[in-house]
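First the structure, in the form of structure tokens, and then the observations on it.
Heads up, one of the protein chains got dropped from this complex, but the rest are sitting where they should.
Here the chain labels run A and B in written order, and each chain numbers its own residues starting at 1.
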Amino acid sequence: MRMNDCDARRPASPALLEVEGVFKCFGGVQALTDISFEVAPGRIHGLIGPNGAGKTTLFNLVSGVFRPDRGGIRFQGRAIDGRPSHERVRQGIARTFQNVELFGSMSVLENVLVGRHVRTRCGFLGAMTRLPWVGREERAAREAAWRLLEFVGLAGQAMTTSRELPFGWQRLLEIARALAAEPRLLLLDEPAAGLNAVESERLGDLILQIRERGVTVLLVEHDMGLTMRVCDRIVVLDQGRLLAQGTPRQIQCHPQVLAAYLGGAVCPG
Amino acid sequence: MQELLQYLFSGVTNGAIYAVIALGFSLLYNSTELINFAHGEFAMLGGLSLVTLWAGLGLPLPAALILAVGIGVGAGFLFERLAIRTVRRPDPIVLVIITVGASILLRGVAMILWGKDSHSVPFFSDHAPLAVMGARLLPQSLWILAIAAGLILALRAFFKHSLTGKAMEACAVNPKAARLIGIPTGRMNLLAFMLSTGTGAVAGVIIAPITMCSYDMGTMLGLKGFCAAMLGGLGSLWGALMGGFLLGILESAGVGLFSSGYKDAIAFILLLLILYLKPAGLLGAAKIQRF
Partner (left out) sequence: MSLKPLLPYLVLAAAVVLTGLLVDNFYALQVLIFIGINTLLALGLNMLMGYAGQISLGHAAFYGLGAYASGVLTVHCQWSPWPALAVALALAAAVAWLVGLPTLRLSGYYLGMGTLGFGMIVFIVFREGGALTGGASGLVGIPPLTLGGVDLSDPQRYFFLVWTVVLGFMLLCRRLIDSRVGRALRAIHDSEQAARAVGVDTHRFKLQVFVLSAVMAALGGFLYAHLIGFISPESFNFMVSVRLVTMVVIGGMASVWGALLGAGLLTLLPEWLHAFADFEMIVYGAILIGVMIFLPQGLTRGLIDAYERLRRQAPGISSAP
């Protein structure tokens, strides 16, 4: 199934994320069958496939919501199976949700501050005593949060309650919150869903800028234009199986992908 | 030996009552994923209604029994319509507060209506206690076992063979899909509530002759029924049955071994143990929402 010419171009540096022979089944439904691929650092990886292909399941395995039935997932060379979600965030895997999960009653700034959680350490006693280091930590966290809000263009809305933001901005806020954890790997679950053409164009720019910051991105997306534009590599899933992987151009020309998924797409060149 | 048998008899009798209460918890949990903290109060309501209807007004026993259970069902109807249905944000914490509120509200009303004293009713039939190998078996125990068994068989038949029962089960498995195929999920929830509080009232009615009924008997019964439901696995019919008998027998063994003052603590220690070790219950039938 795998395209051989891709392997030749595999980067010399070790992979950031390695998914090895993963199986997952829910009840009697085989959601993922023998999935293996690698995510190289500093790249944008796309994960595409028709509805029910197992993309979100794969995301949930990587972020620690479920455990794989078989196979393993390694991050920075270390097995992370069985580690809880919050520990994976600390190790450098942050995510966003398909349906945007913000802390609705909190302000935009506070949402990003919660995102700093794993990079700060003030506990119950620290909060109650307010020793000098706690104040320093809080100020640093606020500065970092402001910088991130500027980065995604929401600094003007910092004090708005997050559930009152327009949907497109909620998406951006969720990305800022995920970046606040200073991840090495950012998992974006259909970030363009529900956005209009202009917003999704800007989202594409933002994802490219995120890569410039040195963050590796794994992107599940239905918007083919966006995926083909920003991704360095693409993995195609179909009915829980790995159909193909390669560069966007290779994927667009891959006969099985065309048959299974892209339908009428025309191979450029 | 004789003493042991005596403990077994009382354990099985109490166990049947715990099982019936546990059944009410499981029934409701199965259909609505809700745990009703006021469940025990419906047993209190059933018991005290029987006191008034049978001992007080002198109705014939069968009529008094049916009416007392009917009062439990009716109270469940009102409770669901007035309190549960109107909740805008059905978080567990909100529902816990509402059902706890209903619990003490019912208790307060019962205290006004029936006073703070305990009431008693005679046994359902005035046969002499049977002597079994030297131990005394009260005829009321047989009544309790028979009514509990009848109730369980009736509920099982309802869920397995009637269309309404199957529709209720469908709501429990997947409410959204059930609504899509045209099952009125709201009415099914109401029905589940009424069935649940009705079984609670049954428990209160059958226990009335062997215990003193008072406005504050519900909390203990409710908690022990919940403990029994958890023991067997919340949401499972056979689990409720097994949990009930297990709790009843362990309790009466505990009375034999330790002082009777600590008898009531046994159920709660079991409850904490089961939450610790196996929250899905000994049968592991129910899937607990575990994060």
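Throughout what follows, a contact is a pair of C-beta atoms (placed from the backbone, for glycine too) under 8 Å apart; a residue touches a chain by one contact, two chains touch by 3 or more.
Source: prediction; values computed, not measured.
When the missing chain is restored to the complex, the residue among A:Ala15, A:Ala53, A:Leu102 or A:Leu165 that touches it is A:Leu102.
Note that of B:Leu4, B:Ile66, B:Val109 or B:Leu257, the residue touching the chain absent from this view is B:Val109. Looking at chain B, the residues touching the absent chain are 35, 37, 83, 86-89, 91-98, 100-109, 111-112, 219-220, 223, 226-227, 230, 259, 261-262, 264-265, 267-269, 271-272, 275-276, 279, 288-291. By the touch definition given at the top, chain A reaches the unshown chain through residues 63, 84-87, 89-90, 94-95, 97, 101-106, 110, 113-118, 120, 122-124, 126-128, 130, 134, 137-138, 141, 177-178, 180-181.
Definition applied: only the chains that are shown with their structure count from here on.
Chain A and chain B, compared by their mean Cα positions, are separated by 49 Å.
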